[in-house]
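With one protein chain held back, the other chains of the complex are shown just where they sit.
When the chains are written out, they are named A, B and C in that same order, and each has its own residue count from 1.
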Amino acid sequence: MAISRRTIVLGVAGLLLALVPPIAALTNQPFYVDLFRRMMIFAIAAVSLDLILGYGGMVSFGHAAYLGIGAYAVGIPAFHGIDNGFLQWGLAIVASALTALVIGAISLRTSGVYFIMITLAFAQMLYYLGISLETYGGDNGMRLAARSKFGGPIDLHQPMVFYYVVLAILVLFLVLGGRLVESRFGMVIRAAKSNEPRARAIGFSPFRYKLTAFVIAGSAGGLAGALLANQTEYLTPEFMHWTRSGEIMFMVILGGMGTLFGPVIGAIVLLLLEDVLSALTAHWQIVLGPILVLVVLFAKHGLVGLLRVTPRDG
Amino acid sequence: MIEHTTEVPVRWSDVDPAGVVFYPRFFEWYDLGCELLFASLGLPWPEAFPRYDIVGVPIVESGSKFVSPARYGDVLTIRSKVAWVREKTFRMEHEISVGSRLCSTGFEVRAWVGRPEVARRDAPRPADSGGSGRAAPGSVRPDVRPDVPGLSPALFARIAPLASGRRSTVRTITRVALVGLLAALIAAPAAAQTVKIGFITTLSGPQGIIGEHMKNSVELALDHLGRKVGGLDVEMIYGDDQVKPDVGKQLADEMLKKHKVHFVSGVIWSNVMLAVAPTVTSAGTFMIGTNAGPHELAGKMCHELFFTTSWQNDQTPEAMGKYMQDQNITDVYAMAPNYAAGKDMISGFKRYFKNKVVAEVYTQLGQQDYQAEISQIRAANPKAVFVFYPGGMGIQFLKQYAQAGLRGQIPLYSVYTVDEISLPAVKEAALGQFETRYWSPDLKNEANQKYVGEFRKKYGKAPVFYGAQSYDGIMLIDAAIRAVKGDLTNKKDMIAAMRRADYKSTRGPYKYNVNHFPIENFYLLKAVQNPDGEFAMQIQRTVFENHKDAYSAECPMKW
Amino acid sequence: MAETLLTVRGLSKRFGGLLASDQVDLDVVRGETHAIIGPNGAGKTTLLGQLAGDLRPDAGAIRFAGRDVTRFDAPLRSRLGLARSFQITSIFRDFSALDNVALAVQAHRGGNFRFWRSARDERALREPARVVLESVGLGARAGVLAAHLAHGEQRQLEIAMALATEPRLLLLDEPVAGMGLDESQQMVRFLGALKRRITIVLVEHDMDAVFSLADRISVMVYGRIIATGTPPEVRSNAEVRRAYLGEDATP
Partner (left out) sequence: MTVTVALVLEQTLNGLQYGVMLFLMAAGLTLVFGIMNFVNLAHGSLYMVGAYLATAFAAWSGSFVLGAALALPATLLVGIVVEVVALRTLYERDHLDQVLATFGLILFFNELIAIIWGRAAIYTSLPPFLGGHIRVLPGVPYPAYRAGIILVGVTVAVLLWVLVTRTRLGMRIRAGASNRTMVSALGVNIRLLYTLVFGLGAALAGLAGAMAGPIYSVQPGMGEAILIQVFVVIVIGGIGSIRGAMVGAIVVGMADTLGRAFLKPMLATVISPPAADKAGPALASMLIYLLMAAVLFFRPEGLFPARGRS
């Protein structure tokens, strides 16, 4: 049954990622802990986007806005000396949820390319707002004085501890996401994606559910933003730029839309590709560009699609 | 060099009522660090001392500098390493930090103390032992003396296996091995040491042209040094930050942890610098900035391991402000993009320009069409216009300003707008433009003429200040390593050497301010057309001599 | 006179110059099967669209089960018991047949803000869906992806989805269009059995199906209903013959 296969793959993926720190410690390469943690944080953002993009068919081109909001929800309190983790991350989730509610309420009235453009517009507005926030460094951004504090064993300054916190959140998202997309709520938004007129004809009014999904994805993106702020210990409005939204979208598409693990694989592969290629040549983008085109042309269901033998069920 | 890191939680018993660690604890942690280092070399004290008849390694001298407080609940990272090993003593250096925040740095000088009678009985006496009588407990064994400074290859070869931890050979090795081992493992790498320098800049995308100039200048510097920096082989590791602070930070982490570089250098953009510099310096590595000079790093965030070979961002507009003030120009119309650096430029300008500023206009970052703003300028009809428009924005503004016919009517003064990158793209549209800068290709000093001449020969185009600063950065590192005769672990002396800045800089001789920002001259330049038709910037006059930045007072460093 | 389930008064809808519905009046009695026939482009599908709530009329009113539903949108009308099938098959292609019908059941069960339990494990949804699927003869094809069903099976699936919402009125838009002979006969037999349990409005071209199923027929030409009556009345109506068979219609 699909569920058990998914749990197996989840277990294997979780195990592999869990082994990275010990291996890094043995080979005395602590850098890989940071590298993979950054990938997992972007994987969380990609999984949250996949909820509305892959399952809900809502092509949001402004998902990086929530990364920015989540990051500033950590940065601004820290700037004023409040570095309690629960408060910061809670604020990140709530603030991005509220923003997603406002943006979603307006954007979901449109569809197709108009939806893409209006979500892009809102993210650009937040980007320019970020640039004009002089007290928080404006375009220069702001250093995070100290990482979020949770007390007790959870100390994010320990690279290993922080790594496993991020891994735990990613696994939690995959499990929750897995349940959510199969639940009644998930079925409504997936039906609306598959054939909205038919969904309306049998009695669904999808707007409320799509908006809820939009808010859930936004708040999850906000949490990813909070993690990113702690990872880089530096935050800038540039997190919200439209090219960053593009990057997250590519991770979802590259990995495989409408699957849970696609975005995780997409995030890891894209960031590895960028890291390796930019080390090889300054003209690395002339290689990355065509790779993206080829992926679209030949890997219709993304990398996961290539691996999966049976056609994707509904 | 040998290094060992361990982590220790701060317990309730370590802190005073205020929850801050009671300072003597740091010394205990230094001792712990030293002990664990020995253990990591397969020589745990409880086992090693009896085996080699050593009473102990008592502290002869110790000291510590407390940078920031550690609190109850923090987990301390203690990094200990062996600085040097001499006849009778060896020096340990320690750093204690909470995550990436440095708490304290300390050192211990310890002596070997052997047990006299037992040692004589069963220890094989090396040929040159020349015992000087009984070594009273507490005094040092004269015969325990490797030949200074390095160790004879034969002895090293015999004990090298120990480093790889094979148990069987340990019992046969005499007490001499204990000293020889440490000396060998410390001294040996120093001899064949390669200095690793990480260089972070922008190599892809539109701004990649600046990174290209910096990389070319670094390579030219290496050519002039015979591909050796400070007499050591050099390995350059370039990183492309894609104008993104988080990518810059990831590159810095990679260079520090994966490549274990000794120096990190470069960085064009202020926001990338603010992300990279603290990461590098808190990891105990030198950061040699070669462009961005945000005021935070000149002020409260200054650090003994941070040096820049460029300037503090505000200094260049300050020079233009002073020049225009001296010319008692008034009614100035100021314009810049609406981002942090833009605001810094105009506030720096107004620090020395006290006359009337007609208007302060901020335009959108990356804006292409300035026709609307140019019409506003014509309507306001000011006596002069002062702008800051780097890169593509500058090219567009200069063209449109000239095309609107204002070039002849209202004189234009600028900073970081007309340079050897934008000049070829605008040519006559920039003719007669005034800029202030700390350097110019036609600066008459031997180092600069060599740099400019060779750069033109090798790359076929004029160098730009981003390049000159990077060239100087490499020269600064070279001078520092030379001063400590290649001992990269001796940071104290390297800092002192760098502070003297005694290398042939392309800007000519200069001194360092307390915050490690140069105290240097600033000149007024004008865009002119050379007889051979090429457009270039030429020095007109000196505006500032030995100009200090405005933020050094905020820097706590005193030397 | 039996209670009228659906009353339409003065319904008109214009697309630019084209008057798709011109002052349409229609009454559908509860329990009857009311067919609407007419040449291509007469406005049948537009009428059906307005009844289902997908198209908003320019004028006129629609009352269903005693309530004015003119302003209600399609989902609301569906929940009131007004189900429809589409002229061009419209199903959830990347879901299994059983999923399609279960979704229809779920739409009417409510409680969609449930995030944990898997909808595919809920017997309350799967069982009724399986029963309806059996009733249309697709029981054996429950697990097959809708996209992989044959054309006829997809039409049956559409009807199953409509039935799964336990409707009071079923709007069928050319249910046998594009079907082979025996397939359409099988569908007509099925609808024949169905018509006893539920009121049906049937838009159809296949006259055999119309005359074997319809209790009453309305003929629609250029957006207007020109005649309503029992099949024999309509067959003999001169107006209808002229409209259908051209000017010189001989009886």
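By definition in this document, a contact is a pair of C-beta atoms (placed from the backbone, for glycine too) under 8 Å apart; a residue touches a chain by one contact, two chains touch by 3 or more.
None of the values given here were measured: they were computed from a predicted structure.
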Where the missing chain makes contact, among the chains that are shown: A, B
Residue among B:Gly405, B:Pro509 or B:Pro556 that touches the chain left out of view: B:Gly405
Options B:Gln368, B:Gln529 or B:Asn546, residue touching the unrepresented chain: B:Gln368
Absent-chain contact - pick from A:Val59, A:Leu101, A:Leu211 or A:Leu307: A:Val59
Residues belonging to chain A that touch the chain removed from view: 53, 59, 61, 106, 109-114, 116-118, 120-122, 124-125, 128-129, 131-132, 134, 242, 246, 249-250, 253, 257, 283, 285-286, 288-293, 295-297
Footprint left on chain B by the chain that the document does not show: 204-206, 208-209, 212, 338, 358-366, 368-369, 371-373, 375-376, 378-380, 392-393, 395-396, 399-400, 403-405, 421-422, 424-429
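Simple rule for what comes next: only the chains that are shown with their structure count from here on.
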Centroid-based (C-alpha) most distant chain relative to chain C: B
Chain occupying the most central position, where position means C-alpha average: A
Chain A-chain B separation of Cα centroids, rounded to whole Å: 35
Whole-Å separation of chain centres (CA-atom averages), chain B against chain C: 77
Whole-Å gap separating chain A and chain C, where each centre is the average of the chain's CA atoms: 43
Numbers and ranges of chain C residues touching at least 2 other chains: none
Per-residue overlap in chain B, given as positions that touch at least 2 other chains: none
Chain A residues within the chain B interface of the complex: 29-32, 34-35, 38, 128, 131-132, 134, 137-141, 143, 146-147, 151-152, 155-158, 228, 231-234, 236, 238-239, 278, 282-285
Complex contact set, residues of chain A against chain C: 3, 179-180, 182-188, 190-191, 194-195, 197-205, 209, 212, 311-314
Interfacial residue positions of chain C with respect to chain A in the complex: 52, 54, 73-76, 78-79, 83-84, 86, 90-96, 99, 103-104, 106-108, 111-120, 122, 145, 161-162, 164-165
